[in-house]
Structure formats: structure tokens, C-alpha cells
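Here the complex is missing a single protein chain, while all its other protein chains stay put.
Order of writing sets the labels: A and B. Residues in every chain begin at 1.
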Amino acid sequence: MYKYDEYDHAMVDARVAEFSDQVRRRLAGEITEDQFKPLRLMNGLYLQLHAYMLRVAVPYGTLDSRQMRMLAHIARKYDRDYGHFTTRQNIQYNWIKLEDAPAILEDLASVEMHAIQTSGNCIRNISSDQWAGAAADEITDPRPWAELLRQWSSFHPEFSYLPRKFKIAVIAADEDRAAMRLHDIGIQIVEKDGQHGAAFYVGGGMGRTPMIAPLIKDFVPLDDMLSYAEACLRVYNRYGRRDNIYKARIKILIHELGADEYRRQVEEEFKHVKSLGIDPPKAEFDRIAAQFAPPPLDASAPDAIDRSDPDFAVWVDQNVAAHKAPGHAIVNISLKPIGGIPGDASSAQIDLMADLAEKYSHDELRVTHAQNIVLPHVRKADLYAVWQALDAAGLATPNLDLISDIIACPGLDYCSLANARSIPVAQKIATRFSDLGRQKELGELKLKISGCINACGHHHAGHIGILGVDRKGTENYQLSLGGSGAEDVSLGTITGPGFDEDGVVDAIERVTDKYLAERTEGERFVDTFRRVGMAPFKEAIYG
Amino acid sequence: MVEHIHSDGEEPAVTLDAFLSQSNATAVRLEPDEDARALIPHLDRLALIEVAFPKFRDGRGYSSARILREAGYAGELRAQGDVLVDQIAYMKRCGFDTFAPEKALNPADVEAALARWPEHYQGAADGAVPIWKLRHG
Partner (left out) sequence: MKLLTGNDLKTGFVTWWTGADWSLHIEDAADVGEAGEAILAAEEGARRVNAPYIINGEQTADGPRPAHIKDRIRALGPTVRPDLTLKPADPAAGDWVI
């Protein structure tokens, strides 16, 4: 894991001091809300439906137990004893007081954490593969690259007032676990002639105009990566639309220019930027990479798992993934108990996961874009003990990637931009499909819910997506099918007229029944949909 | 050094169009949507470039400033308009050396803002040594 040095500490401390001063000036009436809002947003502080909300960055989703415990401490001391893990691998607190915000940021800084650039029209927290460093299929650990980008983008003087927010994801495996191509810049670390470099996909995103990022450059060597990113951003900062907030994301610029013209402008800017010497030497990458060295795994860890407890065996089959080292496994902790609130965890649960990480996972945890938590390096021999502890805390729901592993944004229960509530719909669907045998029969099925067109719940990328809309003052839900945020990335298609809350649950049941009737051997839901198309599903839903 | 208020009695800055069509002006004003690179052939004879910030949220002027400094412009580079104390540290890093805010700033706040950051992660147009360089000597 990356450890701050004196410079990193000084930067975060300076930011805490700066924001404390800004809060003081706001409370004293020296600045207006209009002036303060972009400043608080750049520190992750929103004004939401019920109170201020604080979004804390979890860079590339990686945490150690001390940091995780701090998240629990903040929930307990300053909030209402829980936090919400988000699709951008961050955590949000829903009941923060403005006057407490400086103290919270100070507490976070003490464990090398912050809320910097988790909102605002700047480069946001950089997300990554939650299995980085553990996945059997990665070519390298993507996190050193992400950390390099994190430092470059932090307090970037030119790119803090972009036309709109800017999100970057970095992965290093062909299997895409981070929705890489649905980011403003998606980077895949690839290998060419024995060297690692960055493939740049630029201009993806969700929101009201979802787009899949086109490949802009297939291989940017490490030595050029920051210059190339700088060129991509500069073209956007200069020419991205500022006349209409809904057209201000980079995806619109690239769509309007065309990928080829955007690439041409970036290449030209890159030639110039490259001469400025902004790329750090290899030694800096090596310094960072050394801190992501694999943990000292037990080379003699046995490979066998005692599956005699049937409940445990079910969980192993569903929630435990292959690790690159023999005798080890990746544990995926579901924050989706049937009928619960997707992504929420209590302080006690957060503390427990921290304890388990310290004891069994080389002190590491990850947050996933599917709003779950990962213990990346667990000995197979310890799985049973881990499972028992999770089970006792209500954290052993064996539903990873099944229909009840629902991504849901906070929706109208918390979010001031929402049209409809997301959470109650998620709860009803999970309850309807609570039978595990039925869920397993349906297989991998990614269901994603957003409470409005901003698409924080990734509904466009759901095998089944649900979007909350406002129909004459009542909550209404549109259904879409066939999206994916993985390497088979695609955008969902709307089925037709929307439904009320119970209606959408019924419609999903008709859709899944249709899938079971239509599928051929080995087909996932989304495969069947792609093969047979919308018509049979539409027929099943609307008759 | 950074000046916060510009001097009186200077030549008024003309618009980019006017500047490009008349050869004797030495001060120009650049709007957010105007291409800073159009000035590059003329930098030698410019004493002042005023970059407009009609709204603080419009960040195009930051790129304009860097482009001008990167092209070797050494004259006065002024940020004018909706320039707030919370932006000036970034503006300075992008190469601005004077500020003409529409609403006067509290000098103590300005000083605090400019002194806030001990170091910087990335290179920009202010000549500051980035942290990665400090780390590796």
C-alpha cells in the first residue's frame, strides 16, 4: 500500500488548513454560499436532502485496517453510525455538520486520507480494479499507475475549473472490473515489446447521454503518461462546452469533434506538452511501485478447503475468487443483505471488516464499484474463520454478481437531485428473489438502479437497469435491458413505458422467466438478450 | 513578486481582434473563448496580457495563461474579473503575476492563500520544483 511521505502529509495538512479557513469564512459571512459551494464541493461536502453529505476518497479503492477503522470512527462520532459505499469506490456520510467538517478532515489526514476532489469540476478520485495485486489475470498491479495519476491530478492548477467533473479509471487486466470504458478517461495497462504502457480510452460516461469511450491511443509509454493525460485534459479544458451543463462532459466534446479530430488535437498538444518536462523519472514510479509490492504471502499455504459446512460451501462458491498465489483466495464481502440498503455498513460492521483484514488479509481491504468490500489476500485455510465472523455480523450473504447483488444510488431517500427512490425498489427486488436456489439458477445478473438520469447507480450498464423518473409528481421506473460495464461493455435499451414500484418488480420477474425459457446451455441473461433481442422480452413484459 | 492591484495610467488593453489588426498596441485582453496561441507570434511586443474571467467557474483562462508562459511570454499576465481569493494560488501557478479582481480582496487572505501550499505535486508555469523532483534530487 502507498504510504505518505513528508510531502504527501504536508499537502493534505495544507488542504485541511485551507478548508478550515474557508469554513470559518463561510460561517462568519465573509463568503456567500455561491462562492463557498465550489470550495466545499472540492472537499467532498455536498448539501443533500437531509443535511450535509461528506464523500471521502478511497484512492483506487484500497484501504488498510487503520483507515477502515477511521471510517467507522467518523460514522460513530460525527454521523449516525453508518456509511454508504459508492460506485466510485468512495464512502459517503449523510449527516455531517458543516462545523464538524474541518475536524473530520483532520481525523482523516491522520490516517493518510482525505476528501479532496471527490466532487466539483476537477479530476476526481481515481478508481481501479478492486482485485488489483491479487487477480490471477492482471499483467501488473494498476495501482502504482493510479497513484502517479492521483498525485499529478491533486490540486492541479490548470484543471480545477474544468467544464465538468472528470473521472479516471485504471485497470491492468482484460477482464474489466472497474467499468473502465464508462469513464472520462479509462486506462488499461497493456504490454508491448516487453514494456508496460497505457491504452487511453477517452470520452466515456453515463449520465443523460451515456457513451462508451473510444480508444484514443493504444499505447502510451510510462514516461509519457502524465504528458499525454495533460494534453487530453488541456484540449478538453479549452474546448469542452460551457454553455450547457448537460453537454459539458468530455464525452460530448469527443462526440461532436469525432474521435479522430480529438486525437489529432491531443497529439498536437502532446508534442508541445512533452517538451515541458512534466513526466517524473522512472525512479518515482519505482518508488511508488515498491510500496505496492505483493504482501509476504505464505508460500506453503494449503490449497484445500474444508467444505463440510454446507452454508460455508455455498458462500465459497459464490463470493470467493481465485487469487494469483496458490493457497490464497480473494474474499468478496457482500454489502447486499436481502432487504438491506445496498452499500450501507454500520460502524460495527466496518470495524469488523477492518479486524478481519488485519488478521487474515495482510491488512488490506478494497471497496468495489459494485458497493461491496474485498479482502484481497486471504489464506484458503482461514476462509472458514473469516466466513464465521462475517456471518455473525450479517456480512456473509452469498450473492456476489447475482440478481440481489444490486447496485443502487441513494435516490430520493437522500439525494436532492433524485426523481424517485432507488433503495426501496432494490429491497423489494432482492426480497422477491430471496431464494438462493432461484438466484443461482438465474446466474450472473447485474441489476443496477439510479434514482435519476445522472446514473450514479450505473443503470445504463446493468444487464437489467432501472431508472427512476418523475411522472406528474409520482415515482415511476423505466426498465432497460442489455447493458454491461465489463469488458463486454454495452448500453442498455429501454423496454417501453415505465412502471410503479411494484410494477417494476413484476416486470423483472417476467423478464427473468423469459430468460429461463429462452436460454441455451451456458448463456448468461445478457447473452440471451443479445442473441434474441428485445422483442421476446417486450412481449413478456407488456403482453 | 505578485501584485494585487494593477497600476494606474497604463495603456488600456485592446481586444484580441483589435490587437491583431493594429500593430502598435502593447496590451491586449483575451476573452475565455479566444485562442491564446494567436498571440504567440507577437509576444515580443506585448507588455500586458489581460485574461478575462467573467465567471470564476470558467477555467479556460488557466490554460490560456500556461500556453502564453510556455511560449516564453515574460511580460505582465493579469487575471481580471471574477477573481476570488480561493483561485489565485492556482492562477499564480499557471503564470499570472497580477490580479485585477472585480471585488476587492482582503490582502491578508490573499497572502495566506498564496503561502498555503508548501510544495506542489506537478510542474506548471510558475517555475516551482515539483515534489517528484524534490524526492529524487
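The rule we apply is simple: a contact is a pair of C-beta atoms (placed from the backbone, for glycine too) under 8 Å apart; a residue touches a chain by one contact, two chains touch by 3 or more.
Being a predicted model, the structure only gives us computed values, none of them experimental.
Enquirer: What shown chains come into contact with the chain that's not displayed?
Expert: A
Enquirer: Please pick, from A:Gly29, A:Pro310 or A:Gly437, the residue that touches the omitted chain in the full complex.
Expert: A:Gly29
Enquirer: Which listed residue, A:Val266, A:Ala418, A:Leu491 or A:Val526, touches the chain dropped from view?
Expert: Of all options in A:Val266, A:Ala418, A:Leu491 or A:Val526, contact with the hidden chain holds for A:Ala418.
Enquirer: Touch as defined at the start, partner being the missing chain; which of A:Arg66, A:Arg80, A:Lys359 or A:Arg510 qualifies?
Expert: Final answer for the missing-chain contact: A:Arg80.
Enquirer: Since one chain isn't shown, list which residues of chain A touch it in the complete complex.
Expert: Chain A touches the missing chain through residues 26-27, 29, 33, 47-52, 80, 94-99, 341, 412-414, 416, 418, 421, 423-424, 427, 473-475.
Assume only the chains that are shown with their structure count from here on.
Enquirer: Quick one: report the Å distance separating chain A from chain B, using the average Cα coordinate of each chain.
Expert: 36
Enquirer: Which positions of chain B touch chain A when the two form their complex?
Expert: Residue list for chain B touching chain A: 32, 56-60, 62-63, 66, 70, 84, 86-87, 89-91, 93-94, 106, 109, 112-113, 116-124, 130-136.
Enquirer: Within the complex, which stretch of chain A touches chain B?
Expert: Within the complex, chain A touches chain B at residues 5, 7, 10-11, 14, 17-18, 21-22, 25, 30, 35, 38-39, 121, 151-152, 154-163, 226, 234, 237-238, 242, 272, 276-278, 280-281, 283-284, 287.
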